[in-house]
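As you look at this complex, bear in mind that one protein chain is not there, while each of the others sits in place.
Chain nomenclature is as follows: A and B, assigned in order of appearance, with residue numbering initiated at 1 for each chain independently.
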Amino acid sequence: MVEDLTGLGFSMTQKLPGEAQLQLTLSESAEDYVWVAEIRHGEAREVVIVSAVRDLVEKAGARKASLTLQRKLVWEQDERILDFALVPDGNAAGASILVVLQPDKIAFYDHRAEAWHLNREIAIPHARPVQRNVGGRIDPQAGTATLVDGVCAGDFQRPETVTCKSVPSAPGADLAMMQGSIVESDAALASTCSGSPLMLSTGSGDWTVRDFIQAYEDKNQREPIAQPIQFPGPILALWPAEDGKTARLVSRNLQTGAYEASIVSVSCGD
Amino acid sequence: MTFRSKLFVNFMLALLLSVGLVTAGVTVVTRHAFDEINREHTDALVSQFQKEFDRRGHDVLNRVQGIADAEPTVRMAIDLSRPNADISVYVNDARGVAQSHQLDFLDFVGTDGSIISSAEWSARFGYKMEWVTQKEDWATRGSFLMKLDTQEGPALALMAVATVRVGDKDLYVVGGERLGKEFLASLVLPSNMRALLYLNLVPKFEPANLIDSAGPVNEAERFEPVIERERTQPVVQTAKIDWTFDAASAEIFHVIPQLGRQNELLGVLLIGDSQRSVVTLERHILWLAVGVAAIGILFGLMLSWWVAARVTRPVQKLAAGAREVSEGNWNTRVVVRGRDEVGQLAQSFNQMTQQLVDQRERLIQAERVAAWREVARRLAHELKNPLFPLQTTVENLQRASSQNPEQFEEVFRESTGILLSEIENLKAIVGRFSDFAKMPQPELGPVDLNTIVRNVEKLFEAQFSAVGRPPITPELHLAEGLPTIQADATLLRRAVENLILNAMDAMPAGGVLMLRTTNGDGDVHLEVSDTGTGLTPEETERIFTPYYTTKQHGTGLGLAIVQAIVADHGGRISVESETGVGTAFHVELPTRPPHHQAAPVVIEEENEEA
Partner (left out) sequence: MEIGAIIHSLDPAVAAANPEEAGAKGELDALLYDRRSENGDFVGTAGSGPFRLSAWESGKSAVFAANEDYREGRPFVDSIEIQMGRSAHDRVLDLELNKADFAQIPAELARQAADRGVRVSASRPNELLALVFLTGRGTTENVRVREAIARSINRAAIVNFILQKEGEPAGGLLPQWSSGTAFLFSTEADARGAKEIWAQVSPSPKLVLGYDSADTLEQSVAERIVVDAKEAGISLVSRAISASEKANAHGGSEGPTPHSEAIHADARLVRLRMPSPLPSVSLAAFIDRLGPLAGINGSPLPKSASPEDVYDSERSIINGGSVVPLVWLPQVYGLSARVRDWKQPAAGEGWPLADVWLDSTTDVH
């Protein structure tokens, strides 16, 4: 706009005392574009409004098909959660196993009597002391859980087959895995509503503030297409789930201090 | 008042005095002891109360510190220590925490003094509580009193501050309990004590600010002087308030100023100690003492009466005996057992009466002898007169017979005439003596003296104005309602006649004869007075002696007869006379029968001891 105004012969200057000042605001109402000029000269103030009718069809009625994000809390614990996954139970048809990756171990939980119960815990040996900001990720299909300097592998549907060992860390892996350096984390999901993929993205805060998840049609869109989901603390990890329709999310509750593992899903409509 | 009554009164006075002294002494000592005990008790309770108050302060401090040490608070502090921390999340936290910790006030205050969350006044978020951030080590401050601004106005609270430090940021936990009626109600006090609290929140004394566990105190204006004194000079003092005129309504208040952090007077605690139980107990003791004293006095009364009776009974007997003696019953004996002074007195009394009786007997004997001598003398004198002519006449006869036989017959006739005349004279003399000796014993019966006097006066009326003699004027002054006396009417009449005859004889030149009767104390008086020649003192002494007479004729027995009659009636006769003026005879006759028995009167002790 500055370029356009300059092109029209206007020049930018600093505010000088005694002169009238014009503040121009481009706004819009429910129906119109509204341009507002505030003219201040000393204590006097004058407002001039010019409006232009906008296409009402744009605003009233037709709305973009919007989505609704939903969060389902799966697990929470006081110890740090790097990643988690829900896999079918290989020993019990129809049941699921919850796999929780922590910096020093990987744990497998069975679902019985409407609660998760620890089935098996395997310590993860580390070649060096555990980093403060260590990261990790589970790949349920591959049957691996990878840390900077450790890995667990096996059939996660049968926890008894999983083993863990330490591995030398790859250069740069720290940087990729360090949560603190990631400005935003996002996950691409396939939308069941519009057919086009959508991007889930977290806020831009750090460890210390509350975070949120927002959905965009693509990463460059500024306009969110759903109401954000607020979280009571920072989001530490966000991965798309294997089905592509949901995302795994690890956050920390600043009030309780607990680590929370959630599944975020998308539904059509608000 | 009788001796018994006097003794009894003296006993009672002594008893009352001693009981009264003892009772007063007991009361004073008891009161003093009660005061002392009460004072110690109250001091202990005040001290206990002060400790309770302090304990509450510690309790508040502990609770506030507990909140500060709790994990949610620490997390809050950590969260708020971060840059751009969102404090709005915690705006409602204080209320729940305050409720769970039973605090009336709880504020979470940030490092810059801004209120993050306020339990009591939640709308105050964001405003500053600058006093919290003043450089003060809250860890050592402990609990303190504070005046707070609340939605309902200023209030007094027992507060404490705890600090949660994260880095260079502080989170202040400011909590406390309201000092109000609920606080007072929660204090444990004995039943006779109560706690009042004056909330010094406004510049002027406000009666509604004086509260107890139920709310504003009635008649709070009574405390204004005490409170004003505290406001001028906060010191621990005591004050007494008498709610009514009854001393039991009094209440002693221990006044304890409650100061704030800057030693400003924020409240005045008054611990009231009702005097009712003490006063009631004192009264009970007093009434008990009075009751015991009354019982003691009653017992003493009865004992005193019995003792007095025992002590005075012999004296009474002695008195009765003396009365008997005074009434003429000299032969009175008083029987008193005991060898004490009273017994000795009784013995002496008995000896005295015995002596009196003996003396009277001797006197009577002597009088009898004297009387016989007098009678013999009189007889000799009377008889001598007629005997001499008799002798002379007989000698004349003898002479005549021997010397003049021719004149013997004439001399015989003359001499026999003289002999017969003198023999008649002798017979008359003997007859008078016989009359005097044959005076009968009186036969008593009810007699009206006035009637006798009137009748006798009538009898002599003709003689008072007889021809040939100067008149005698009778004057009757007879008392109305004169009681009847026990007497022999005939003898009494004779006595009156003799007295009138005597008076007539004393007024040869005429005069006034006065007859007066009066009522005496247990007797009646008869006065017969004349205006005759009067008597000399010597004559007065002998007037009642038989055969004594001042007249040229007469036997001299008239007044002796009167005296004998009066004496036989147990009365008394006396005479007053002045020569040239007249003479008055006074006769006193008892109204009750005279004692004629010579048997002794024995006054025994009543209710002889076994």
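Here is the rule we use: contacts are C-beta pairs under 8 Å (C-beta built on N, C-alpha and C of every residue); 3 or more make two chains touch, one makes a residue touch a chain.
Please read these numbers as outputs of a predicted model, since none were measured by experiment.
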*Residue, one of B:S100, B:Q151 or B:N218, that touches the chain absent here*: B:Q151
*Would you indicate which residue among A:L82, A:I229 or A:L249 is in contact with the undisplayed chain?*
A:I229
*Out of B:F125, B:Y198, B:F253 or B:F349, point to the residue that touches the absent chain in the complete complex.*
B:F125
*asked:* Just checking the interface: what residues of subunit B touch the absent partner chain?
replied: 88-89, 91, 121-127, 151
*Touching the missing chain, which residues of subunit A?*
25, 27-34, 36, 38, 47, 49-51, 59-60, 63, 66, 68, 70-74, 111, 114, 227, 229-230, 232, 267-270
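In the analysis below, only the chains that are shown with their structure count from here on.
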*Just how far, in Å, is the C-alpha centre of subunit B from the one of subunit A?*
111
*Across the complex, what residues on subunit A touch subunit B?*
208-210, 254-257
*Once bound in the complex, which stretches of subunit B touch subunit A?*
71-72, 75, 79, 82-86, 89
